[in-house]
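Questions regarding the structure given below will be posed in turn.
Only a single protein chain was left out; the remaining protein chains are all shown in position.
Labels run A, B and C following the written order; every chain starts at residue 1.
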Amino acid sequence: MSVSRPEELRESPQGSRAFSLGSLIRRRPELVTLAILIVICIAVAVANPAFLQPSTLIDIGRASVVMGLFALGVFVILAAGGIDVSFTAIAALTMYSTTLLVQNYAPELPILLVILAATLGGVVLGVINGLLVNILRVPSLIVTIGTQYLFRGALLSFIGTVWIMSIPTQMGAFGRMPLLQFETANRAVITLPVYFLVLPVAALLTWWILNHTLMGRAIFAVGGNADVAQRLGYSLRTVHLFVFGYAGALAGLAGIIHVSANRLANPFDLVGTEINVIAAVVLGGARITGGTGSVIGTILGVLLIVVVNSVLVLVGIPSTWQRLVVGSFILLAAAFFVMRGRRA
Amino acid sequence: MSVSRPEELRESPQGSRAFSLGSLIRRRPELVTLAILIVICIAVAVANPAFLQPSTLIDIGRASVVMGLFALGVFVILAAGGIDVSFTAIAALTMYSTTLLVQNYAPELPILLVILAATLGGVVLGVINGLLVNILRVPSLIVTIGTQYLFRGALLSFIGTVWIMSIPTQMGAFGRMPLLQFETANRAVITLPVYFLVLPVAALLTWWILNHTLMGRAIFAVGGNADVAQRLGYSLRTVHLFVFGYAGALAGLAGIIHVSANRLANPFDLVGTEINVIAAVVLGGARITGGTGSVIGTILGVLLIVVVNSVLVLVGIPSTWQRLVVGSFILLAAAFFVMRGRRA
Amino acid sequence: MQAPENAGGASRFLVMRNIHKRFGGVHALRGVDLSLELGEAYHLLGENGCGKSTVIKIMSGAHAPDEGEIVLDGKSYSSLTPIQALSAGIETVYQDLSLLPNLTVAENVALSEQLVSSKGRLARMLNGARLRETAAKALDMVGLPSDRAFLATVVSDLPLAQRQLVAIARAVATRAKLVIMDEPTTSLTRREVDNLISVVARLRSENVAVLFVTHKLDECYRIGGNAVVFRDGECVAQGPLEGFTKRQLSELMTGHAIDSERYRTGRPGTEELFSTSDLGAGSAFRGITLSIRKGEVLGITGLADSGRNELALAIAGVAPARTGTLRIDGTDTAIHTPADAIHAGIGYVPEDRLAEGLFLDKSILDNEIALVVRQLSNSAGVLDKTAGARLAGKLAEDMRLNTRDLDLPVGSLSGGNQQRVLIGRSLGNAPKLLVLHGPTVGVDVGSKDTIYRAIQKLADGGMGLLIISDDLPELLQNCDRILVMNGGRLVAEFNAETADEDALYQAMLTPTARISDERIAS
Partner (left out) sequence: MAQEKKPVIATVVKISGIPWFARMNVGVQEYQQKNPDVVASQSGPATADAAQQLQIVQDLIAKGVDALAVVPMDPQVLEGTLKRAMDRGIVVVTHEADNQVNTQADVEAFNNDDYGTALNERLAECMGKSGKWTTFVGSLGSRTHLQWVGAGEKNAAKYADMQLVDKNNESFDDANATYEKAKEILRKHPDIKGFQTSAGNDVLGVGRAIDEAGLSGKVCLVGTGLPNPSADLLESGAITAIGFWDPKNAGMAMNAVARLLVEKKQVTDGMDLGVDGYNKVTVTKGAGKGLLVVGNGMVLADKSNYKERLF
């Protein structure tokens, strides 16, 4: 027996490497998403080369910014074992009130400060979520359902219900400020706006926090098993406040970008899209029960949905099919993750 | 010590009964909801006696039917430890396709059969949910996000996107068929429609199933602790199929009533209201983590939200405040249930 | 026994005075006094549920005591936080291992070090290099591989034995002053235990105090050091191991020294009720052939890794056996699911009532009738409520529950009463054979007595009972025969009337070839 054990000890890691695909998917579920994404892109590109035009790609890039920021926030909260459905309300509240404030009180405020203001507003609202979750000790789904109502209610009751059609000039300018410009076949000049940069930057930051700071590890620890994490000395409160505050910040940021790009602030906007964002994150391989997932996966999930939404027409599939396709992908991914779910 | 034991043993039960309010709320959380509801009604009635007019009450009754049916379905699923966000999609799909079918192929079909058809359609879609949850073994939130997309996608891709303005006569008739009629002060005739009866009947049925049948026990057992339930010989599959099928049936029913009452079938309708329904159920005292809750609580939760939505105007509070109030109630209730949440 | 004070030396690291801890109904610790010195080894001994884990959780800040004082490095506390305990150098290997399943081996082993050095503040960079370095050292020490691949393995992918070692590695990764191990060897083999023992020796040589919790007495003797004996939440003895014989220790633990009176008075019937032939399940156990007569109480014991638990689960259909046959009332019966077992008339009381047995926040009534709803419902599946209430009432009566209010949530009952509910439930089904898996685990003496009397009454009524437990006095007092499992096989049979604990312990501990080895050999 003295022989057998040590072998077995060293065995198992190899063991799980031997049976590679399964364990690979288990370790890096985002590969499934990537695979699906690549297949789609190739298929579409073959069916209609127009897909590879910069214009399409830039459209996709532009369209993924807001959803991407939301998704990063949701992912961080999922990683810590919570869930959030209030982020759209946070975005709506901050974007609308910031726009209003700037318009009425500080029309000259430099755009950077405007963005900062919105982000801070988001942090405040997010921290409220975090406090409630931490104090009430009820599932964050309930808390954020409650705050979704609260934040939206506050917006419509106290701040305003009228669309702001002519947003402050600096915001409008920010929404169009070009990062890249292309001249297309039909002499159209298409531009990749500067605000596109916000997404990769936010993704990098999130990745760095999660993988290179104690907070990051603490988030996953709490997501893995809150009681054990607490026993090992991680402070649940700190983690709760951070993840919800951080998600709030991203939501505020997303909101202000949404306004700047839309050139109108509609207080009824955004709310109702929570499920799509959560779907994107799940497609990215994060487990809804927390403790898993990756930033890159989240971004892939978002891209997948955005691409599906924008390319179907290119291959002549009516846009009403979008949901059908996305739905099947979600279930497909779920099926792929089964073995992983089983061991959970 | 053998002396001290018996005393101590007797202690604990009394202990929990002495501190009665807590344990009462723990056992019957819906009391909180009832209390809030009563307080509101009294306050409003004092502020504006018009509230007690039959017209207002009938409005409330009429308004609670569809949400109530949805809520009963969600509650049954919550009781079994799952969650559902696809029921609105189920309702939309069944109501629209049923209306279309009746209109084009069976304009003479008696209303009862129409209702039956919609209900069965709901069952089928619900069972799909149940199967997926049972086979994939992934959290039902993911599965139902996926099927929400699927069902809605199917509706918009294959069945139709155009509003049906002139619904089949028998449906229109059903939507108006009076149960009670009142003559108000200003000679207006307000009627309580027959379809209102559907809600109490469904509630009674659900209550009976949950409390007087084997299935009811099984549902709560699975919701309480799926592993233990399995060890005691309950079949998870049967329970999953039943709860999702049952919720589907209620959704189909709600859908057809919605159409008959509105006298139009809008394929874009209903979806997006999931959170409100879940909020109502939670307000009714069901724990989102499953295994608890009561039918009466669920109905109270629905009434609470409907009342808030309809009476605020009567006391001169702008209707935009609805969300604000509902949100605070959700958090308030959550806070009340804390001690209960703690021992979970 | 000697009072803790006398044990005091200059290098007294941790002192606990008059510690009390209650969990709802359960009075887990009732005035514990304890003192630990650096460089010493201590063995916390006691029956299941006597408070060992609880006292440990208090030392490590996982629980706060209700009363009492903790003096740590001369500073006095009324309770500790995990960070306080960790930064004072108290490292714990919890009974449930307390690993983070979704993190890598390296992180599980070495993150705490960085967390502690940052005083629990999270706004800090993570030092990956140092993480791997620390982890590798610790893993080497406990004899696990320390290559990058293993460091990067996610813990949930590891087999149990490796997880236990990872948990130990975490404890030795930092500059600990006191390392606590709560039953660290339950799933380790002899060789890993030897390795562990050398680790302990090394720690002691580095002037680290080590506190062991274990049910395996002769491991204590191999390690040496001091014995700390608990009984029902009190520290009944503390002193050098050499000062005690095994028998004395078990007497101190059980408290039955003077009156080890047998509850078993009746005699088994002659008719065979239940038998297995050559039952086996992979490497867990094999070749199990046993038989139980009507009215007989059969005990099975063995170490936690002896396969006794797997055998119990197999008979209950939770984890069915792969080979061999089961006979009930002379008819071969296939048991693949719990439902099969229930229908075959086998009642099962699981070991961990919390995770496997009870719906903690459901009422007593619901729990009692959960199993028998089928009998209570007609063909259409409609329940007869009153019958349910009547039955539950009767079961509560039979099991002498300490409350008549059957609407109370089971979670609010004391451990002992929870266990009575559990046993009562399986009786509702009127089983022919009742399998009791650790019937008094974590149950206090008062409840034990009730449960034992109930067991005997059932046997006298002609029911066959199979008790699987590592609580030896329990078996000796309640059984007709006791079978000992070791390395997945039945290795010895004793007549409970004549046998004693030493003999049983010997049979449990004498090393045998493990099945897995044979398989590898063949």
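One rule holds for everything that comes next: a contact is a pair of C-beta atoms (placed from the backbone, for glycine too) under 8 Å apart; a residue touches a chain by one contact, two chains touch by 3 or more.
Since we're looking at a predicted model, the values are computed, not measured.
Colleague: Can you pull out the displayed chains that the omitted chain is in contact with?
Modeller: Over the full assembly, the chain not pictured touches A, B.
Colleague: Using the touch definition up top, pick the residue from A:296, A:314 or A:332 that touches the left-out chain.
Modeller: Only one of A:296, A:314 or A:332 touches the chain omitted from view, namely A:314.
Colleague: One chain is left out of this view; which of A:55, A:103 or A:328 touches it in the full complex?
Modeller: A:55
Colleague: Going by the contact rule already stated, which one of B:264, B:315 or B:332 would touch the omitted chain in the full complex?
Modeller: Missing-chain contact among the listed residues: B:264.
Colleague: Where the complex has a chain not shown, which of A:267, A:291 or A:327 is the residue touching it?
Modeller: Final answer for the missing-chain contact: A:267.
Colleague: Using the document's contact rule, name the residues of chain A that touch the chain not shown here.
Modeller: 50, 55-56, 59, 62, 156, 161-163, 165-166, 172, 176, 184, 186-191, 262-264, 266-269, 310, 313-314, 319
Colleague: Of the residues in chain B, which ones touch the absent chain?
Modeller: 55, 59, 161-163, 165-166, 184-188, 190, 262-264, 266, 269, 313
By our rule, only the chains that are shown with their structure count from here on.
Colleague: Using Cα averages as centroids, what's the distance between chain A and chain B in whole Å?
Modeller: 30
Colleague: Hey, how far is the Cα centre of chain B from the one of chain C, in Å?
Modeller: Distance between chain centres, rounded to whole Å: 44 Å.
Colleague: Which chain B residues touch at least two other chains?
Modeller: Counting only residues that touch two or more other chains, chain B contributes none.
Colleague: Under the touch definition given earlier, write down the residues of chain B that touch chain A in their complex.
Modeller: Contacts found on chain B: 85, 132, 136-139, 141-143, 145-154, 156-157, 161, 272, 274-275, 278-279, 282, 288-289, 318, 320-328, 330-331, 334-335, 337-338, 341-342.
Colleague: Within the complex, which stretch of chain C touches chain B?
Modeller: Against chain B, the touching part of chain C is residues 24-25, 27, 30, 232, 234, 316, 318, 337-339, 342, 348, 350, 355-362, 366, 369-371, 373-374, 377, 381-383, 385, 402-403, 405, 407-409, 411-414, 416-417, 444-446.
Colleague: Going by the contact rule set out above, which residues of chain C touch chain A in the complex?
Modeller: Going by the criterion above, the answer is residues 60-62, 81-83, 86, 94, 98-103, 107, 111-112, 114-116, 118, 120-126, 128, 143-145, 149-150, 153-154, 156-159, 161-162, 189-192, 513-514, 516-517, 520.
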